[in-house]
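Inspection log for the structure reproduced underneath, given as structure tokens.
Missing here is one protein chain; the remaining ones are kept as they sit in the complex.
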Amino acid sequence: MSSMNDDSWAPWRARLAGQRGHRYWRALEDLAADASFREHVASTMPAWSQVASMDRRGFLKLLGASLAMAGLTGCGRPPEDSIVPWLRMPEGQPDADAIFYATTLCMAGEAVGVLVQTHQGRPTKIEGNPQHPASAGATGPQLQAAILDLWDPDRSMTPRRLGDIGTWDAFAADVGQWRSRFASHGAGLRILSGSIRSPTLQAQRKAWLQRFPGAKWHVHEAIDDRQALAGAQQAFGRPYRCRYRLEKADVVLSLEADLLDGGPAHLAYAWGFAQRRDPERGTMNRLYVVEGTPSATGTMADHRWAISSARIGDVLVEVAVALGMKGLPTLTPSGLSHARIAALARDLQAHRGRGLVVVGACQPPHVHALAHLVNAWLDNAGKTVVYISIDDALPGLAELCRDARAGQVETLFILQANPVYDAPADLDVSASFAKIRHTVHYGLYRDETAHICEWHLPASHPLECWSDAQSCDGSRSIAQPLIAPLYDTRSPHELLALLLGDIEQRGQAIVRNQWKALDDTAWIAALRAGVLPEMESDEPDLPVPADEVLRSWPLRQGQATELVLLWRPDPFLHDGTYANNGWLQECPRPLTQLTWGNAALVSPALAARRGLNTGDLVTLKVRGRALTLPVWVMPGQAESDITVHLGYGRTLAGRVGSEVGASAYILRTQDALWMAAGLELVRADGHVDLASTQSHDRMEGSESVRSSSLTALLAGAAMESAPTPPSLYEATQSGDYAWGMTIDLNACIGCKGCTVACQAENNIPVVGADEVRRGHAMHWIRVDRYYAGSPDAPETVHQPVPCMHCEHAPCELVCPVGATVHDSDGLNVQVYNRCVGTRFCSNNCPYKVRRFNFLQYADLTTESLKGQRNPDVTVRNRGVMEKCTYCIQRIEKAHIQADRENRAIADGEVVTACQAACPTRAIQFGNLKDSGSKVRRTRMSQRHYTLLAELNTRPRTTYLARVRNRHPDLGEDA
Amino acid sequence: MAQVFSRRAGLYLQLVLLALLVLVVSGVIAWRAMTAEPNGMNETVDQPVPFSHKHHVGDIGIDCRYCHASVETSAYAGMPSIATCMTCHSQLFSDQPMLRPLIDAWQSGVPLAWRRVNQLPDFVYFDHSIHVAKGVGCASCHGRVDRMPLMRRTQPLSMAWCLDCHRDPSLQLRPREHVFDMAWAPHDTRALGDALVETYRIDRRKLMDCSICHR
Partner (left out) sequence: MTGFALALLFTGLFVAGIVHLLSTGIGIWGNNIPVAWAFDIANYVWWIAIGMAGTFISAALHLARQPWRAPLNRYAETMTVFAVSISGLFPIFHLGRPWFFYWLAPYPNRMDLWPQWRSSLLWDFFAIVAYLIVSLLYWYVGLLPDMATLRDRASRRWQQVFYGLLAMGWRGEVRHWQRHETLSLLLAGLAVPLVFSVHSMVALDFSEGLLPGWHSALFPPFFVAGALFSGFAMVLVLIIPLRRWYRLDAYIRLIHLDHLAKMMLAAGLVIDYSYAMELFDDWYGQDPYAIAGAMAKFHGPYAWVYWITMACNVVAIQPLWFERVRNTPWALWAVGILVLLGMWFERFLLIVNSLFHDFLPSSAGLFYPTLWDLVFLFGSIGLFFLLLMTFVRVLPLLSMVELRKLAHRLTRRSA
């Protein structure tokens, strides 16, 4: 096969030179259309021409039946488009407007059941699956953004050998040769994969190891809970995974555990927690959080205490002592006041069996072990925390590298892992892998690891292939494809089958075979429901912890003043896997409101002492490794702790994710995965203008977010400051419905799920870092974050702000062409095709929720991205104002449905995208004229209040105030 | 020294100004005409196969829904798959040159590309199902297709035209069972229409909302 590098390609490459972004794709389109290019391709590499043509036809099939993409036509004669009907009408109702299918997505270390919306065969939107315990109907930013990965034009589309286009057949041939060599025993044959969530893959792994007894299967995850498992090992003698029942817990102590918005099962936890936060329905729980760096969970705490991450263990010991546990080590005081420890201990003691102590995955094993002891002592074990036994860990990346350097590895398959980027720096992966004869990389992208491997194989997106998965809580579900693979890709199961010498078997057969216990009806039912019925009754066993750990309690070395470096997964990019996703890159990080890059989080006190401001460059030095990145002054950060987020600084992520931020893996070593003492912080010269979406962090006397203490609330304090002022104009709104929204600030954890869900539903474009800096971000629902109190221990509040749909809308008054008007349901609608772009409406909007297309932001040229668009929502072109519409396309769909059946729209029939995505059900939407509707009931709440009521705009979006349930003995000592 | 302009010059000047005015106005009108629809009203459109609605609907009497199957359930009326055509044409006239493209498509598996006759802008969200459900006849917008050997657009499809009916739906409504009836003609339109608005619970207020067509 001829090489892509010979000179015959020069003219074509010249035509692509210097083209970036959508221009690049346009140029590529032209090339593909160019006949001479096609035959050149055909002559030099037949494989590629197949791929290319397959790709085009794929799209024709795909977009064929669907009508033209929604889009604003400027003036000029509209293009005449044609209708391409089906050849044979497929099963189901292909011409229906939208169909949902249940499937499963594995993201950020958890398998979540989802419902995927398809339009004429195009997957366009992901919703949570109410029947799946890990989702309970909700999703997060990452799940919402997964749909964009499917359509990402940077995905790997074809096998490559040493960088040249290859074919699966050629690869199969190579494997055939290798297999013959390993026929006997398989020594020197290795597989490296991410953690295995799929039972089918698990089975295939066993089969593979049986076939090659000498081979080894390694597992590598940059972000995992191995310290927690080690802790369980210490306490119980074998690994257990904890499962918490937050809905049952009255008192929760979280030691750096980001239950609500980090790690597996956080969707389920968030819902469990939210169920206990409505004072008007049942008793409120009380959450204590002790942490070194602020987390979403911390912002929801009734008492949040910032203590260096290195001293969290000591706090737990002090609590244990106060609880009267014996045999504990005596330590120097952790720095947490005695009053707090005592009150906390009393609270836990008073709620035996209804309390819970949780330790974060970043804490060392012995702290986890002690937590198990405390939970057992408090008799919480088995009630608020259950233990799920798991298999022993597989060999990891370290062993692999060691063997590789020892020359014991001859052939290595890397399945959906990217160790070259995210391995600890001291492993020096590329050097070790260089010693391996054959390396094969299999993944969604041609990433850093792919480039050092002999073979790269493109993976099918989870929405393109059959699979199955087991979530952390043990529930299992099937993953079914929503669309035929867009490119020449295979599913992991197909690849494993191929490695086992079975080149025939396809994904569906493999997975179905795994579940042959199910008869066809059960199988269909499982596919429909999106989750499998529990097979064996899992009676969680109740292991008894031993207290060896107390004897071998490691005494803290180093003095209190030294700086500590903390690594944390990025809330959106996780370990960097999702770095090429524009929605995630541009979504403001929950606590910093930072987009497109990471920073070193520094406490205000330390920043003041070192004279550092947000954006100043600093160099972090730890154990001879150094990394330079900008400072972010983070209120609520423990003084001695400095946090960096993983997942940035990708070099080969793709057009979106490459060279964004700095890679914190450079500092990471095997023995210090989450925390490194002895950090040096040196000011580097230079300043960076970080792309943050919120410049003012304090409420500055305005009452935009109102909060109260539970006691005050029970005493009958109302939140609404003033009654609605009178108006000279009579109410205009006249229809049968009055749509309204209420947002419960006591439930909102600020995860930004709503923001990304809205982006996916409403075709909201990505604008890029520079445009964000210039104040051109386009999100329709933003989540404001305010600090109250001292910068060292602030109270942090989140406030989602969509369009308020004012009944007296200031924007409508000033539009000269009537492009924003009220409809008879009382919605404030924006008519894009009428808008001329005076922008007066935005000036006159007191909530500043309107967004303007200052440039041509919507990408109209990249074919694959068009596939994701929601055909029910207009794609806005430049010069047009846009804003939240309460998902009018969903409202209208319900209207039409109901009108066809001559009935009224039922409560809960219209669910907005943000509402559907919210893990804590903080958003209520419905008809205010219907006295029985949920949203109407929230209006009666004592906590109900209106934003900027004094302006008499009469918003349809209102809020429920936040409530803090402080420990009476601590009072305001939050 | 002599005047360059005669006394009549003033008149010419005025005429020139007048001409300019006319020119501008006609220019604007011409431009509007240019930026209208791709194919004009009542102008037939060449299709890969010269399909005759007159023959299929008028002569044979095939129901609209036989081919446009999803018209009652979906926003799109639905275009018949070639398989639908083949139900008859695998036997009938299969050797006619006129049907060649159809047969080829069926054999080669490359679908036919019909040219659009009734086209709305992309920012207009028209829904067939609700109009059918509320008693708007096919003929009201598509004309007497049973009399069209070749399909053509019979209505301007301009926003003003849509609003004519949305302002006062009564005059365009017919009993649900007559929706697909091409020849149906009312006796007392106004009375019947008002009655139907009641029975079909058509919310007149909502009909004039921007949001009912633009999203």
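Some points to look at:
Note that the chains take the letters A and B in the order they are written out, and that residue 1 is the start of every chain.
Just so it is clear, a contact is a pair of C-beta atoms (placed from the backbone, for glycine too) under 8 Å apart; a residue touches a chain by one contact, two chains touch by 3 or more.
Note that the coordinates shown come from a computational prediction; the quantities given were computed from them, not determined experimentally.
The chain not shown here is touched by just one of A:Ser790, A:Asn843 or A:Asn902, and that residue is A:Asn843. The omitted chain makes contact with just one of the residues A:Glu504, A:Asp671 or A:Glu700: A:Glu700.
For subunit B, the list of residues touching the undisplayed chain reads 1, 3-5, 7, 9-10, 13, 156, 158-160, 163. Where subunit A meets the omitted chain, the residues involved are 74-75, 694-702, 704, 771, 774-777, 782, 784-786, 799, 801, 810, 812-818, 834-840, 842-844, 846-848, 850-856, 878-881, 947-948, 951.
Everything that follows uses one rule, which is that only the chains that are shown with their structure count from here on.
Once the centre of each chain is set as its mean CA position, subunit A and subunit B turn out to be 46 Å apart. On the subunit A side of its complex with subunit B, the touching residues are 64-65, 67-73, 75-89, 93, 95-97, 734-736, 821, 823-825, 827, 829, 831-834, 872-874, 885, 888-889, 892, 895-896, 899-900, 902.
Per the touch definition, subunit B reaches subunit A in the complex via residues 34-39, 69-70, 73-76, 78-84, 105-106, 109, 111-116, 119, 121-123, 125, 127, 129-130, 133-134, 200-201, 203, 205-206, 208-212, 214-215.
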